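This is the structure I have questions about; it appears just below.
With one protein chain withheld, the remaining protein chains of the complex are depicted in position.
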Amino acid sequence: MSMLSTSTPSFAFLRSRWLGCPLALMLTSTWALAQDKRWGPGEPASDYGYRFGELFWLITTLVSVAFALVVVLLIVPMLRDRARPGHRASFDHGKSLHDKRLTAVISIITFIVLDAWVLVIAMKDLREAYWAIPAAKDPQTYKVEVLAQQWAWSFRAAGVDGEFGTPDDILTTNELVVPKDRPVSFNLTSKDVIHSLFLPEMRMKKDLNPGAINLAWFKPVVEGEFSILCAELCGFAHYQMFGKLRVLEQGQFNEWEAEASQLASTAFDADDTEGHWAWDWQE
Amino acid sequence: MSSDHIHPEPTTFLRKHVFSIDHKVIAKQFLWFGLIWLGIGGIMAMMLRWQLANPGVPVPLIGGLLFPRTGGVIDPATYNTLFTMHGTIMIFLGLTPAMIGALGNWCIPLMIGARDMIFPTLNMLSFWAMFLGGAVGFYSLFVPLGATEVGWTGYPTLSTTVGAVGQGETLWAIAVFLIGASSIMGGINYITTVIRLRCPGMTWMRMPLTVWGLFLTSILNVLFIPVIGSAMIILVLDRVFGTSFYVPASIMSGGTGGDPILYQHLFWIFGHPEVYILILPAWGVVCDLLSFFARKPAFGYRTSVGAMVVVTVLSALVYGHHMFTTGLSAMLGESFMLLTMIISVPAEILFFNWLHTLWKGSLRLTTPMLFAMGVIFVFGLGGLTGIYCATIGTDIFLHDTYFIVGHFHLTMAASALFGTFGAIYFWFPKMFGRMMSERLGKLHFWLSFFPLVLVFCIMFISGYAGMPRRYYDHTSAEYLRPLQHLNVATTVSAFLLGVAQFIFVFNFIKSRWWGKTAPQNPWDVGTVDWTIATPVPHYNFKTIPVVRCGPHEFSNPVLGPDTDWIYQTEELPG
Amino acid sequence: MNTTGVIELHGDGPVNQAPPETGRDRVNATLGMILFIGSWTMAFGTLFLSFLVLRDKIAVWPPAGIALPSAPIAGLATLVLAASSVFVERGSRSLSLDAGSGRKASFSALWITGMLLGLGFALLQAWLWYDLILAGRTQTSGLYESLFFGLTWVHAAHVVVGLFLLVWALVGSKLGRYGPERRSFVSNAALFWHFVGIVWLFLFLGFFVF
Partner (left out) sequence: MRGISWQGLAVAFGALGLLTSLQTSEDENPHARAPRDVSLVVTEGAWLRAPGADWFAQRAKAEPGRFTHDATAAGGAGGWVDSHGEYSLSEIEGEWAYWQWASAERLTDGRQDFVQFCSSCHGLNGDGYGRSGQHLRPTPRSFQQNKFKFTKVTADLPSDEALLSVIKRGLAGTPMLPWDLSDVQLLDIIQYIKSLSPEESGWRDVYSQVGDAIEVTEDPWTDTKERAIVRGREIYHGAASCHLCHPGYVTNEELRVIRKDPEGTTYRENLTYPALKDSEYEVLGRATKVMPPDFTWHQMRAGTTTADLFQTIASGIKGTAMPQWKGAISDEDLWALAHYVENLIVSYKDQPAARSAFMGGLRVSGDNK
């Protein structure tokens, strides 16, 4: 026994930098790779989109450190404390007051560093971004009613008159056109099964439940064409339920809206009641 | 009813091997049953991976046999069936019997010094209910329109007649109900046995942690499986009798209808505890195996037990984190986020105790030990990535992507599977009276470990890149096309992982019949199960043992320099 | 927990003759039954939770303008089931009181009365359904009917199982399988029957009172 307690294990390799360097290298190279479309979701295109990336990489850093610690504590005994003749394990039930205190302290530290830190930021993100649905009354808010079905998206915008359920409502299938730099607010529901509206570049996702209306919003800050995917299993062609999101600069968007409204009025068939499906906007 | 009452040893084949009420035979039945289903589920996974890496290319070797109509190509319906049945099979028919059924039946009576389970007939019924559930699930593959295609979560309205016509989904619900009934029967049996049949001296704090894990799992089983049972009954009522519990009225037409979200709540009230149902026995086994092979007492036995109890309680309160994008209210969302974060504390305590058990030990890196250490690695990876999923800010993007697939596979699938493997390698000598090959066992571990980590870590990358799960073909959407190389890499790793399992199959079968005869106690371990002869005699203990010390008195200085362990039935010297 | 220490193997005793029940066996059996009832409480709790959630979606409760199940019949059924539970419990207790005296007559009379009352409940339940179906309301008619038929069916299935257990206990006692010396099955059957009664009480309160 005495042999055990006096022998000092060698931690020399821990003092060397060969453990810390690869970790830092791995993290940075992963981050760098993840900016590529082949390895990550690319640059965010909505005003709150950056929040996902920041939080993700904060968690990644914390988690990497914690996991590296676990791996080191796993590998060191494997290398150092192998059974061999004359070697005897130290006898420790870990039930002394000191051990209990150590457990409590480490628990509190990990909770604060790993969880509480992230929690505080997440709460801030939720309050400031994801759950801060813009007011419907605000004329800046661009409102879209989404009716999903197996396996397509139908989008209804109010058109120039700003009223839903009128002949000039702009109806599109699998294609959504929105103005840049204005908050886009959704009313989401489904005809048949549950779908989920996933705008990866906007970092937005929300389920569409039949029989209920869900709310979601985002504010595009980049012009261009983006993806719409379905993120809730909705049947065989779930994988084909995608659409196109076009973000237009405000002037172009106004022209587009006027023209689309005009075309919609032209196509309006007043007798076809079953073909109209707008509902009262919900907040 | 009671195991104090002794039935004579059965003589007919039927009584001895089929409708046996002996817990050891039932444990073996569960083990074979579970392993066969794990194999079937694994083959399904391989087919899924094939389709994802090579969309629309016929499956090699078995494709032509299985899908003759499409020339071996997996069509979208078959694909959905495959991933649904893969999930269902792995959870309900693979891990549940192999982990809880086999391990529970084998370990609980032997480790607490009992002659059998307290309700042996109920025990037998538990196996046959599960068998029936498996049979119904298997049969559903052959009905018109095939087995269910709506994901193992079976969300309505996709799982009602709105989205799934045909009998497949109904049969699936019935199968899940039967398997649930089996788990409840087993759970009642385990709990009562642990409470009532511990041998003299086996106090709660002297029980091996394996038994603790199984005991807590049984409590979760008894409390939460009925929830899914009821959810399934309602689903069948909706599908067969035309009620509208889960079928809502349309927003446009107004009217009063049911609520599909109700099912999600019910499912996850069960579903989250189910994760812990699968992982708690693995945790218990890991606690024990680490101590056994580090030749050190399990560090912080009481805090480990406490942590597992806290996890058991908390597991019922965190289910909402599966529904962050469903449209939970802000208050509910934030509460569930906080609660989910809190559950990481007991898990962290367990990690601390495990790593501390290893520290300054005298490690015998046997196969069971490697798998136990593998669980630490794999569960560490899975558990830590749970933080991304618990945080709503990141979960909104990651929900229903491959990130989630990677996360839950590492936590509940890979960890539970590694725990099961460790347990099989460890108890095989007692179970079958023969040793498993250590050399093949270690090969199996290393050849499983690296591909497994690779498979699910690549999934984290694809998930971070926004690749949704349950897609038949990721090359159809423009956004996902650049990510296809990740799919190919995952598939290659998955195939390596699959091939490595043949080593286990070979080792298991060869050792079962042609292995080296096992000594009574090959691992130098002191728990009660190793005090008896191999093979274990009828009714285990000729006289009920009396326990005089804890299960982990390794390297105790009072034992003297010649030995570092002691049987639980022996008094510590001095 | 076993406190007696070493227990010797019984060896090859007579096979078909069940040995007498010890107090320990009774505790085991009751503990198992309590766990089972706890489990089933979760099951019915789930159904009741669903009931509360969905009931909240119905604007006016009970729905106006449609045929509803008759509250007086349901009330009568509740009383009948409660009475049945009382008789069954007294029957079950009479066994333990009779332990040693060997009398079984009072058990049979009480038990049969409880059983017949249980059957009466089942008939009243059937009457409730029949009435509603005659009025043209079935489980497909709407959410209220879904709830009413769905929940009462699941409950009725347990009533049927409960009645079966009561009959089984009675027949067993006649055959001498159960008696004052072996009464775990009888007391567990009674426990189950009370559970079925309590579930009905909640359904009754949910549908007809509140």
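A, B and C label the chains in the order they appear, each numbered from 1.
As a convention for this text, a contact is a pair of C-beta atoms (placed from the backbone, for glycine too) under 8 Å apart; a residue touches a chain by one contact, two chains touch by 3 or more.
Source: prediction; values computed, not measured.
*Asks:* Using the touch definition up top, pick the residue from B:V165, B:A533 or B:L572 that touches the left-out chain.
*Replies:* B:V165
*Asks:* Touching the left-out chain: which of A:A45, A:L62 or A:L147?
*Replies:* Checking each option in A:A45, A:L62 or A:L147, the one touching the absent chain turns out to be A:L147.
*Asks:* From the list B:L66, B:L132 or B:L145, which touches the chain that is not on show?
*Replies:* B:L145
*Asks:* Taking the full complex into account, what residues of chain A touch the chain not shown?
*Replies:* Touching the missing chain: residues 147, 149-152, 154, 171, 173-175, 191-192, 235-237, 240, 246, 248, 252, 255-256, 259, 262-263, 266-269, 271-272, 274-277.
*Asks:* If the missing chain were put back, which residues of chain B would it touch?
*Replies:* Residues 56, 69-71, 73, 75-77, 144-145, 161-163, 165-166, 239-242, 250, 252-253, 472-473, 476 of chain B touch the chain absent from view.
What we mean here is this: only the chains that are shown with their structure count from here on.
*Asks:* Among the remaining chains, which ones contact both chain A and chain C?
*Replies:* B
*Asks:* Just curious, how far off is chain C from chain A if you go by their C-alpha centres, in Å?
*Replies:* Here the centre of chain C sits 49 Å away from the centre of chain A.
*Asks:* Taking each chain's centre as the mean position of its Cα atoms, how many Å separate chain B from chain C?
*Replies:* Those two chain centres are 34 Å apart.
*Asks:* Out of chain A, which residues touch more than one other chain, so two or more?
*Replies:* None at all.
*Asks:* Which chain C residues sit where two or more other chains touch them?
*Replies:* none
*Asks:* Once bound in the complex, which stretches of chain A touch chain B?
*Replies:* Interface residues on chain A, with respect to chain B: 1, 4, 9, 34, 37-41, 51-52, 55-56, 59, 62-63, 66-67, 70-71, 73-74, 76-78, 81-84, 87-95, 99-100, 103, 106-107, 110-111, 114-116, 118-119, 121-123, 125-126, 130-131, 150, 189, 191-194, 196, 198, 200, 203-207, 209-215, 227, 229-240, 242, 277, 279.
*Asks:* Using the touch rule from the top, collect the residues of chain B that touch chain C in their complex.
*Replies:* 1-2, 4-8, 118-119, 122, 184, 187-189, 191-192, 195-200, 202, 222-227, 229-231, 233-234, 237, 241-245, 256-259, 262, 265-266, 269, 539, 542-544, 546
*Asks:* Which chain B residues qualify as touching chain A in the complex?
*Replies:* Those in contact with chain A are residues 76-77, 80, 149-151, 155, 157-158, 162-163, 248-252, 257-261, 294-303, 325-327, 330, 333-334, 337-338, 341-342, 344-345, 348-349, 351-353, 355-356, 358-365, 373, 376-377, 380-381, 384-385, 387-388, 391-394, 396-397, 399-401, 461, 464-466, 468, 470-474, 476-480, 482-483, 485-486, 552, 554-557, 561, 564.
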